[in-house]
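Handing you a structure now.
All protein chains of the complex are present and in place, except for one that has been dropped.
Here is chain A:
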Amino acid sequence: MSRLSLKNGAPKEISDEDQCPVCKSSRYLNRNMRFLVNPECYHKMCESCVDRLFSSGPRVCPVAGCNRTLRRQRFRPQTFEDIQIEREVDVRKRVAKVFNRREDEFDSLLDYNNYLNEVEDLTFNLIHKIDVDATEKKLKAYEEANKAAIRENEVLASQETQSLQAQEAAEKEHARLRREAALREAEEERRERAEGRLDVINQLARGEGNADEIARQGRRTLLKKSTARRVGTGDEMDTSDSAGTGLQFKGLRRRARPEPEKPFEPFGEVTVEHEYFVLKGHYAWDFLDTARTSQTYRAGGYDISEYCSRALTDAFAGLAVFVGEEQTAT
């Protein structure tokens, strides 16, 4: 109700936004007061409360009815005014870490979008505390079943940023410009995506009065969807659950991406075999001695073994050729 009176332009009274719900001190008295939240329960409290209550170890949240145990180091400043959104961002981060498939892993854009939809449903459930246990289980199962792929995509993503930096440092003008352009593009895309996400959040944030309505609507459609799913694909759910994945996405390529590049091979995977002989360090051959011991030969860099291996190849190959010729002659 205080919110309503505020909106109506009533003289600004101390709202709950400015007051610590724990110690009841207010910003009005202490301009520097900062609020912290703990992602365990998102109950906000002022910094000095946190100091006072949690410096001697973990303990239960002081908010009545909340029985979560909180640790001091997990408290952090509240980024968003709305605690709901603060929590939502965290949930999204957590889900995105697990569901980190890339567009190029899907056969078509449609498949990718369906995947994103599915993930959004899951996220929505968690944010709005619908079917939390089942949803968490699904998330866990998916994470278990796709460990390798998740890790791989993580590596890919970090490699992309890393190699961008490395190349940037090493290469000159053109190459650098080219990569900078690529970087900009990637940056923009990322920003757009982030903005898109923020958009949803902002919409929610802006539409304060309607937030409940939006949430209720969302919940209703979601319920519809999940019942439909339960009805339509009951069997599937069972089998896939027992298979341990819980979630299956259509059009996901079976690791169709080019396999990670082999390490660079300086010789170009070419080997040369001198099949007839193994070169010995020293050939006892008087004829070679002068060459071996002469200072001028040595100073010029003459390498007797180069000659030896050539001479031996010639000699052995010569035999082979003669045998061949004799055979064709008969």
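The rule is simple: a contact is a pair of C-beta atoms (placed from the backbone, for glycine too) under 8 Å apart; a residue touches a chain by one contact, two chains touch by 3 or more; residues count from 1.
As a working rule, contacts and distances are computed from a predicted model.
K.L.:
So one subunit is absent here. Using its UniProt record, which name fits best from "Geranylgeranyl transferase type-2 subunit beta", "Putative methyltransferase", "Kinase-like protein" or "TBC1 domain family member 13"?
P.N.:
Of "Geranylgeranyl transferase type-2 subunit beta", "Putative methyltransferase", "Kinase-like protein" or "TBC1 domain family member 13", the absent chain's UniProt record names it "Kinase-like protein".
K.L.:
Who touches the missing chain here, A:Asn32, A:Ser56, A:Gln73 or A:Thr271?
P.N.:
Touching the chain that is not displayed is residue A:Thr271.
K.L.:
Applying the definition given at the start, please give the residues of chain A touching the unseen chain.
P.N.:
These residues of chain A touch the chain that is not shown: 163, 166-167, 170-176, 261, 263-264, 266-275, 287-288, 290-291, 294-304, 306-307, 309-311, 313-314, 316-318, 321, 324-325.
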